[in-house]
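One structure below.
Removed: one protein chain of the complex. Kept in place: all other protein chains.
Letters are used for the chains, namely A, B and C, taken in the order the chains are written, and counting of residues starts over at 1 for each.
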Amino acid sequence: MINVSVIGATGYAGAEIVRLLVNHPHVNITCLTSKQYSGMNYSDVYPSMRGVVDIKCQEFEPDIIAEKSDIIFLALPHKLSMETAKSLFKYKKKIIDLSADFRFKNALTYESVYDRHLAPELLEHSTYGLSEVFFNNISKAQIIGNPGCYPTSVLLALIPLIKEKLIHSETIIIDSKSGVSGAGRELSLPTHFCEANEGFKAYKVAEHRHIPEIEEYLSDAAEKPIHVTFVPHLVPMNRGILSTIYADLTDHGRAKTIRECLLSFYESKKFVRICSESILPNTSYVKATNYCDIGFKVEARKSRLILITAIDNLVKGAAGQAIQNMNIMTGIEETTGIDNCPFSV
Amino acid sequence: MINVSVIGATGYAGAEIVRLLVNHPHVNITCLTSKQYSGMNYSDVYPSMRGVVDIKCQEFEPDIIAEKSDIIFLALPHKLSMETAKSLFKYKKKIIDLSADFRFKNALTYESVYDRHLAPELLEHSTYGLSEVFFNNISKAQIIGNPGCYPTSVLLALIPLIKEKLIHSETIIIDSKSGVSGAGRELSLPTHFCEANEGFKAYKVAEHRHIPEIEEYLSDAAEKPIHVTFVPHLVPMNRGILSTIYADLTDHGRAKTIRECLLSFYESKKFVRICSESILPNTSYVKATNYCDIGFKVEARKSRLILITAIDNLVKGAAGQAIQNMNIMTGIEETTGIDNCPFSV
Amino acid sequence: MINVSVIGATGYAGAEIVRLLVNHPHVNITCLTSKQYSGMNYSDVYPSMRGVVDIKCQEFEPDIIAEKSDIIFLALPHKLSMETAKSLFKYKKKIIDLSADFRFKNALTYESVYDRHLAPELLEHSTYGLSEVFFNNISKAQIIGNPGCYPTSVLLALIPLIKEKLIHSETIIIDSKSGVSGAGRELSLPTHFCEANEGFKAYKVAEHRHIPEIEEYLSDAAEKPIHVTFVPHLVPMNRGILSTIYADLTDHGRAKTIRECLLSFYESKKFVRICSESILPNTSYVKATNYCDIGFKVEARKSRLILITAIDNLVKGAAGQAIQNMNIMTGIEETTGIDNCPFSV
Partner (left out) sequence: MINVSVIGATGYAGAEIVRLLVNHPHVNITCLTSKQYSGMNYSDVYPSMRGVVDIKCQEFEPDIIAEKSDIIFLALPHKLSMETAKSLFKYKKKIIDLSADFRFKNALTYESVYDRHLAPELLEHSTYGLSEVFFNNISKAQIIGNPGCYPTSVLLALIPLIKEKLIHSETIIIDSKSGVSGAGRELSLPTHFCEANEGFKAYKVAEHRHIPEIEEYLSDAAEKPIHVTFVPHLVPMNRGILSTIYADLTDHGRAKTIRECLLSFYESKKFVRICSESILPNTSYVKATNYCDIGFKVEARKSRLILITAIDNLVKGAAGQAIQNMNIMTGIEETTGIDNCPFSV
């Protein structure tokens, strides 16, 4: 059994890690920390958990956590995450960080949209946790920078096509739509029920912090700088991200080669499903699962590719991929504990 | 491994059985039948299931089904269910019927609100599948009349109290609220998105078909006839039933005795959770789980008990309890395959 | 033209008053006050209002407000409301208060569930603003205690029946369900989108502050003390209250007499619609209107009446009734400005 702690266990991402860990056959949850709710029973914070997770939330103390854990998940706001990682690093435990703090190879990129980086010396020990793409790096890393929800929904579709040069990388436009849980459990007017319900809007148009993350890994794949247009929107539902991605095809890019490229890239990867022509992704098809569904259509008259991807922002876009990474890091079969059956309704 | 078939696998109840069976460690799904979709791949009917359930839907043929199954779930409209059960009975396979056809001991009660009963001779081989209450009968029966969703949410709370004579049985008023999936996948104007969304209404006021089912098992517990007032309502959400139940307390009925009675009755029963005073049931706490949460409040100045129960109508109210019954019938640990962790969001 | 100010114009009730005043042909909005947003343009607080209400929100200053207003709406939290009313009273302007501060004749009743009453001397100048029932008092009062949303949905149905002694007043049970806007615009975890969406729960079971308000006016009608059981629930939708009310019929109470009593009581009242037998109230039928729909069913075998009422909590349950009261107080036709056509979808 793997001993696991979750630091910041009472936000939505942390709680989703807890949920999935409970379902994981090889895991023993040892510590759950919470600043806001320390001292309270976890099931008083989340009454759905009565009789299931009756652990008491505690304050974060690095030596106690390190002693009791083989794997430590950080589900904290950025900045606090790297401080926490720093305090844990010396204990040589594996850390999976869901914030943005370890997603960038270069601290400067991080600092261009977030804060000053407080632990640049740890970056060489960390790797980007896009599970299907960076499996080998993940299996050897001590720290995982777990990908953002939007980047996951975008990169899984684009990286294979960019590597094969099937699309003109300067023409990429990404129109993403996210359920409200992406904004977390912290109270705010835009996520107040009556403000979000029965409405639809764009936000942070072409200035969302996930843009550099998307660009970093697309540029890597292209071996040249790529700039994308990215517009996120808020959907009145709890879970799910659908990204509609537009790009002009190169001469090699045709429906057949697109499909072959994607099928081949994800051949042995259970969690990425390439949709047949007759099916388009829908966030409800992947709700509460670790799947990323990818569909596409070629608009022949304009030589334009339209890619559509769907994930559950809390699972493949956060906690599920984090556990997938834990599985990879510990040598367990990648799908363990996160291969539950999708919902029909 | 238990070989299992689902007859009527493409309605919401059938699809939920399929979902839970996929998660069940001791089950092998052998046949899925569907009148409407026979010949189609199950994952073309429910695209969420691609790569998970790629079985072809077939027509129902009793000998083939019987040959390939140890357990047969019927997720059919009433009437068709008993015809199907009749055609399968001779093969001596265990049948779990989710319709109303085998819920009543007396065919006349059934006929008072449904149709003429076409298989009264099977009633002596069947038992009512309220798992926590009728465990022993279930473990020995060949046919299970799986309880209705509303009755499950009502009976689990009331039967213990009535047995202990803690409430005046003639004063029971049940105000239930159900998510829209309770109405099934068949198209209708009231379940058209724009008609159900952002609205709330009562329906079938004091004339719902679940009333005799509720009354039958309450009367049994009381050893005298009980009549209840029952009003169901439609909530703009997919899943969940919350029942608010009002009854006058007898002299023995006090907060303490109510709690003791419920705790004692469900002492070893994992799926019934008696809420502490500080927590009230919420359908979201039991979403996609087999739990029934029961909370209550005594209104002292009126000597009135207010019970509140929450279940997921498709799980504890249908497919989950059906699989719980399968576990009981096959001697497997009762919670197997349906003990997934609840959601936080 | 009537000059009107709204004190506390940026909460949901205040904003709904503003919306309806804009549609009112005889009103001139002179001042909108807001503590939180003073100095901001109203349409920056509510961007839906750009080009429609471009008034600057101001701090409350009694003499300025009094000078510029014939009618003053108070859409404030209780306590702050009576302080504000006190500061305005001497100017002899008509005040319509949407808080609980002027709903009770007797300050002691108020103090039993709210705070110490700070302006008991004003109570003799105030009256309860249930428009259809207290038309005459309203037309002469200087201060209106505008009814609560739940009480409105309950009293309109029960007062006529209690006056006619058609129900046993000691048997009343009220099961109410409200959309989330009833909780206001202030942030809270239960009204955070992901917490309220796709869930249903009861709250403040038998201890909601609206109970004494309901009991006060039922007792008045009965000319004896009445105690009710009242359980409110939260529905995942923006607007609407549906109340399901149970009571035992007296010997006079039969379907026919119930209908006749209600029809006769509301004969000339446009906003109360008694449903025919074939129709049950639905909150979506009254959305954004000032209607109160009342339907009912007699359960003969138990001599029990089941009343169902539907209102829009922000309109008939708050701002709409407030404007109806303004119309009555100013001698305008009662329905002016609030007789917009209901929605079909």
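We adopt the following convention: a residue touches a chain if its C-beta (ideal position, glycine included) is under 8 Å from a C-beta of that chain, and two chains touch if they have at least 3 such contacts.
These numbers were taken from a predicted model, which means no experiment stands behind them.
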Inquiry  = Using the touch definition from the top, which of C:28, C:48 or C:188 touches the missing chain?
reply    = C:48
Among B:79, B:105 or B:185, residue touching the chain not depicted = B:185
Request  = From the listed residues A:99, A:131 or A:284, report the one that touches the chain absent from this view.
outcome  = A:284
Request  = Pick out which of C:23, C:136 or C:188 touches the chain that's been left out of the picture.
outcome  = C:23
Inquiry  = For subunit A, which positions touch the chain that isn't shown here?
reply    = 173, 175, 177, 179, 194-195, 197-203, 205-206, 227, 229, 231, 233, 235-240, 242, 244, 246, 280-285, 287, 297, 299, 301-302, 304, 306, 308, 310, 345
Task = Write the list of subunit B residues that the hidden chain touches.
result = 12, 180-181, 185, 187-189, 191-194, 196-198, 236-238
Request  = With the missing chain put back, which residues of subunit C would touch it? List them for me.
outcome  = 12, 15-16, 18-20, 22-23, 44, 46-53, 181, 185, 198, 238-239, 270, 273, 275, 278-279, 282, 284-289, 293, 314, 340-345
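Operating definition for what follows: only the chains that are shown with their structure count from here on.
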Remark   = By Cα-centroid distance to the whole-protein Cα centroid, the innermost chain is B
Ask   = Which integer distance in Å separates the CA centroid of subunit B from that of subunit C?
value = 39
Remark   = Chain-centre distance (mean CA atoms) for subunit A and subunit B, in whole Å, is 36
Key: Touching two or more other chains - residue numbers and ranges from subunit A   = 12, 181, 185, 198, 238
